[in-house]
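To start, the structure itself, in structure tokens.
Note that one protein chain of the assembly has been removed; the remaining protein chains are unaltered in position.
Labels run A, B and C following the written order; every chain starts at residue 1.
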Amino acid sequence: MLAELKQHVCRANRALAEHGLVTLTFGNSSGIDAERRHVVIKPSGVPYDKLEPDHMVVVDLEGSVIEGDLRPSTDTPTHLLLYQHFEHVGGITHVHSRFATMFAQARREIPCLGTTHADHFNGPVPVTRSLSQVEVEQAYEANTARVIVERFAQLDPSEMPAVLVAGHGPFTWGRDAAASVENAVALEVVAEMAFGTRVIDANAPDLEQHVLNKHHERKHGKDAYYGQD
Amino acid sequence: MLAELKQHVCRANRALAEHGLVTLTFGNSSGIDAERRHVVIKPSGVPYDKLEPDHMVVVDLEGSVIEGDLRPSTDTPTHLLLYQHFEHVGGITHVHSRFATMFAQARREIPCLGTTHADHFNGPVPVTRSLSQVEVEQAYEANTARVIVERFAQLDPSEMPAVLVAGHGPFTWGRDAAASVENAVALEVVAEMAFGTRVIDANAPDLEQHVLNKHHERKHGKDAYYGQD
Amino acid sequence: MLAELKQHVCRANRALAEHGLVTLTFGNSSGIDAERRHVVIKPSGVPYDKLEPDHMVVVDLEGSVIEGDLRPSTDTPTHLLLYQHFEHVGGITHVHSRFATMFAQARREIPCLGTTHADHFNGPVPVTRSLSQVEVEQAYEANTARVIVERFAQLDPSEMPAVLVAGHGPFTWGRDAAASVENAVALEVVAEMAFGTRVIDANAPDLEQHVLNKHHERKHGKDAYYGQD
Partner (left out) sequence: MLAELKQHVCRANRALAEHGLVTLTFGNSSGIDAERRHVVIKPSGVPYDKLEPDHMVVVDLEGSVIEGDLRPSTDTPTHLLLYQHFEHVGGITHVHSRFATMFAQARREIPCLGTTHADHFNGPVPVTRSLSQVEVEQAYEANTARVIVERFAQLDPSEMPAVLVAGHGPFTWGRDAAASVENAVALEVVAEMAFGTRVIDANAPDLEQHVLNKHHERKHGKDAYYGQD
């Protein structure tokens, strides 16, 4: 079942390594089918360059394995809950890419300092609160999704397709797995440039709101004119 | 039309990726024909490794597409206005390369701290002012060129083939598209080394003016003796 | 003799270069046989891309060469003594990878700031004391192992498969040579991210102990559920 989605998700996971976003086996991408009943996700702990579409695991929204010989990613419960809450999201990526993770470890949002950022993220990239001991012990991976959803109480996941989990690393999303990988790539570049900008000047100003709006709108707004139709 | 120029500009755009200056599709190179009537530029949002000469878009100086099936780069109006004002420029490159963009985001010029810089840029690389809300809303891409031209009121674009647009990133130019890419490569190295030098010593001195002059002259002056004839 | 182990250790040494952990010939991996009588180690000063299984040197625990035409790594006495003291260790790697070495040179432990760290190392990665002049002059390489063992008086090498030798660089270990290389890869990433986190915020907090425990346990504990069986 879901042969095309498995191929798409497999390619997205391999792209994580090609873009230098993952080391060893730290990272995973998933995609949900159009009916939002099944999620295809990377198997746990398998090297990226060995991944084939047949290795992908199909789970339902309760996390039961529907198809696949391998155990799904440890982070599967996080993906599943995000799909349930963020209803326009078709693909999710989690990596420990270096600069985004530095901000997550410093528990600092990534400020919007330039147009590269504005092209992808409509404002500073938020960071969650820490999980309590009870939250960690009872349902760590599901509660990781819950603190993300909590952080998005006032945010629109379509406008802000990324979050930093405190002390952990980024999750990104998009219309499909490939789009979530593209956002993970953009997030890492944006994090690196924010890092360096603040080394040059600790008080470097945020991008002016009118420039932020313009860049975001020309790429994502209803009259977008970036790219091809 | 302009088959040779399309090939040249296509090769220049592919070189952006080969030199590591671009991520995803953030960057573009263009070239103008000898009569300065037509500009060949990268199509918007197309990956570098897929670019073929036939994908290049030909526009006139008013921005009308003369030839090509794809939409030209969103930054086309910036390129066009720069060609109109900088009459000895034959090629222009815009990228969001990391270290040059950090300086642009910090709204700091890149100081001339060594001979690598002096070999390419005759003095500190300037940064523009920010665009006002009106400038952004009325004609963002054209006004981006206008703040560059304004910044060059007292500067010679032949001596200083680069600028940082505040909160955005670098534009470079040269006698043709390939030369503008070479200047983008040099700018990124120079930015990285200036960054690191000032981390080692926040008060590291500018290069002595007599060394700057010597290096610039031996490569670009009328008695230049660097390279082959 | 030990044909399989030589192949494994050769592959581990070549992997050091493939992972970018070594420059020139700075680094070596070794493995011990199941009877813990013979150690297979890289020959000294041979480039990684030229290494073949037949180049590997077999030494006994006193350091006598049992088989092999080349001189074993200069660091052989360090490896041997560590095998004698750390009885569950099957493979050891020593590199001068950049960020781990920066912490070793700064004589600072690598703090546990995030889950990437917790996935591999159960707490901050310790740093040894310096060797005295007498220790250096009498038996430098063996005494390097002794200061490591001394540092582990209160630590379990199975829970903490890495150490920084002050002013020198990291040693890592594992159930075999490949596992010790994997830990060297993880250590370098973790060091780089700790470095950057503390640049963003010099007071970035340690990871909460309950999150550290959770991540370490889900990967290494008796009820581990990360990876495949």
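Criterion: contacts are C-beta pairs under 8 Å (C-beta built on N, C-alpha and C of every residue); 3 or more make two chains touch, one makes a residue touch a chain.
These numbers come from a predicted model, not from an experiment.
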Report summary line: For the chain not shown, touching visible partners are B, C
**Report entry** Residue in contact with the excluded chain [from C:Tyr48, C:Phe103, C:Trp173 or C:Tyr226]
**Finding:** C:Phe103
Requested in this report: State which residues belonging to chain B touch the missing partner chain.
Outcome: 113-116, 119, 182, 185-186, 189, 192-194, 196-197, 199-201, 204-205, 207-208, 210-211, 214, 218, 225-229
**Report entry** Residues belonging to chain C that touch the chain removed from view
**Finding:** 23-26, 43-46, 70-71, 74, 96, 98-99, 101-108, 130-131, 133, 136-137, 140, 167-169, 195, 198-199
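By our rule, only the chains that are shown with their structure count from here on.
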**Report entry** Intersection of contact partners for chain A and chain C
**Finding:** none
Report summary line: Cα rotation angle, chain A onto chain B, in degrees to the nearest 5, is 90
**Report entry** Rounded Å distance between chain A and chain B, as computed from the means of their C-alpha atoms
**Finding:** 32
**Report entry** Residues of chain A touching at least two other chains
**Finding:** 199
